[in-house]
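Selected chains only, in their assembly positions.
Per-chain numbering from 1; labels A, B and C assigned in written order.
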Amino acid sequence: MQPIRIQVINGNTFAPMTQGIDESAQAARSPHTEVMTTQPQAGPESIESYYDEFLAIPSILETIILAKDQVDAFVIACWGDPGVEAAREITTKPVIGIAEASMYVANMVAARWGIVTTQHRTLDMIHQTVHRAGFSHRCVSIRTTGIPVIETETARHSTIEALEIAGRLAIEQDKAEALCLGCAGMSRLDLELEERLGIPIIDAVAAGVKLAEAMVGLKKQNSKVLTYQLPAAKPIRGYPNHMQPNRL
Amino acid sequence: MQPIRIQVINGNTFAPMTQGIDESAQAARSPHTEVMTTQPQAGPESIESYYDEFLAIPSILETIILAKDQVDAFVIACWGDPGVEAAREITTKPVIGIAEASMYVANMVAARWGIVTTQHRTLDMIHQTVHRAGFSHRCVSIRTTGIPVIETETARHSTIEALEIAGRLAIEQDKAEALCLGCAGMSRLDLELEERLGIPIIDAVAAGVKLAEAMVGLKKQNSKVLTYQLPAAKPIRGYPNHMQPNRL
Amino acid sequence: MQPIRIQVINGNTFAPMTQGIDESAQAARSPHTEVMTTQPQAGPESIESYYDEFLAIPSILETIILAKDQVDAFVIACWGDPGVEAAREITTKPVIGIAEASMYVANMVAARWGIVTTQHRTLDMIHQTVHRAGFSHRCVSIRTTGIPVIETETARHSTIEALEIAGRLAIEQDKAEALCLGCAGMSRLDLELEERLGIPIIDAVAAGVKLAEAMVGLKKQNSKVLTYQLPAAKPIRGYPNHMQPNRL
């Protein structure tokens, strides 16, 4: 049997986070799965604003274009799922956003769940992601910690302390029964946090990898009849040849 | 490595459908997964009404109780996910409904999707299932065929003909880009229907099995802090000892 | 004039609660109405989880089947309205759930209202009931007390104390202007609680009885064209003859 090859793409360009995401992804993969974690050539060191997000997307898409013949599925490892709809246009292979993956998992283990995340300013981005997914009636808590994305990797101790405080408020005040870690940088903190809080904590990167494996196993391709058709051939200025639609 | 053991539970008591579900589940499972397909001791031969559904649930739950120490996850194989919330109370193991599983998969392969299903009278049941899941903005078509559940197994040819007609209307009139097969009895018709219609067709049983594998791989248990706590000890008249809460 | 005959069905099998519900129903009925309160042969002593609820439903439905030629309407006296859709399939007579009845009444006396109820774990069940009914924009508060259902009958004093505390929070923090008593066991506490809190308190059993009388007066039968058709004839294993669809 051929191994399943999954490319996990850190949404940002901070190498230590790519490393951390890889650890989580490798731990989550099945034995017969190969996981290759990478980061875009270009884009922000961390994604904490709409500006960061939109500047990250082109290179995320380029990463997918360059790898699409070598892998079986893609995981976009940034809570917010930047570019996921576009990615589904440019490949027939499954593309999983870790936000949606972790929310699906949360739905399957808890009736009411929440999200704990980084900077306060991302509150609206998280809220819109939940709303767009249709889970406003299931997600009962969004708690930001004020921790910058970078520090989720570089200051693990204070990150977990902050997550514990936020998580306790989510449980006690909002009656959350499970929590999604709302940033790829927080992955691998789930077990420690589960121990402290006593409820399921979803590592979104792990959720993304497992759903990617499931999708490859199902052998379903992205629909190509309407929305997710290959982009029509046309010049796209300022982008390299391999990103031109007629080369996709 | 221990194999993953998944019990797939046909929601109804029609043995040929259990057999058909098993074929689909076996085809979908990973090599290291063991799938055991079963059907409840009691309940309707087919589920086509709320009455059927509610009479099916107790025995579905009993099936889970009896197996919960032997398996790693459960798939409730009836579009409508009968009893899934209760099942999550009585076990810490993942419980996957095939309706939710197939809708998650549909979300990942298509921007707009629909459902093709059996008797016309199930329209509201399907509609409520979609609404409860939060996907009213993604599910653009629910098309019933008038085919009884039993005939999805016993009259494969007319079933696929009817599904093709319904599916074509979903694509052309409602602009659906993928379709969920809204009945466990329709499983294994996905490839033939894909060929006829040219869009992804989701076999809900297969989707359930793959998501169950993913959930086992994630090693997350059902939250036990609020909604999905074990039912409190109390007498439940007319049910066997092994279904009494103090024995769970 | 023929009297109106209403069967009120306690959702659970705790006889003192059946007695308490009967008192409320008798107090609420019009002079020309006969109320017969009963409880299912089988099922949990109290309904506080999805498991309890699903195990209660078959015998609730059986109760309706056995009485359907003798009465003019049914009230399912359990906040959560277990089995109400199925009940409407098996009879043409009106079937009223006390949750929906009390929410309709709340809508007619207050712009914003809430629900006070029993165990904390029922929060999601209540929330889903409100969401399913369409009243998320009217129901501004769901407050659980931690009181077990049984104690609503056996510990009236502490129940009303707890309801007062919960109600005061609903009024002061959530700006609720009326409250539904979210458990049949709480019926007959409405007047005392109204006095303490100064807002309308809806006894859901009383609301159910009055709406049942109204429905009988309107002489409307359940629609039999699509969803609420009689269940199709088929064997339902493990259930008595009188519950088989071909005998309904």
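Here is the rule we use: contacts are C-beta pairs under 8 Å (C-beta built on N, C-alpha and C of every residue); 3 or more make two chains touch, one makes a residue touch a chain.
Note that the coordinates shown come from a computational prediction; the quantities given were computed from them, not determined experimentally.
Sequence-identical chains make up the whole complex; the displayed set comprises 3, and the total in this structure is 6 copies.
Rule of thumb we're sticking to: only the chains that are shown with their structure count from here on.
Counting the residue numbers used at the interface between chain A and chain B, over half appear in both copies, so the two copies meet with largely the same residues.
Of all the chains shown, the one with its CA centroid nearest the global CA centroid is B. Chain centres here are Cα means. That of chain A falls 43 Å from that of chain C.
Centre-to-centre separation between chain A and chain B, using Cα means, comes to 27 Å.
In chain B, 85, 88, 226-227 are the positions where the chain touches two or more neighbouring chains simultaneously.
Against chain B, the residues of chain A that register as touching in their complex are 1, 28, 30-32, 85, 88, 94-96, 100, 104-105, 107-112, 133-138, 171, 175, 177-178, 198-200, 202-203, 206-207, 210-211, 213-215, 217-218, 220-223, 225-228. The touching residues of chain B, counted against chain C in their complex, run 13, 41-46, 48-55, 57-59, 61, 83, 85-86, 88-90, 119-121, 123-125, 128, 131-132, 148, 150, 226-227, 229, 231-232, 234-239, 243, 245. Contact residues of chain C toward chain A in the complex are 120, 123-124, 127, 131, 136.
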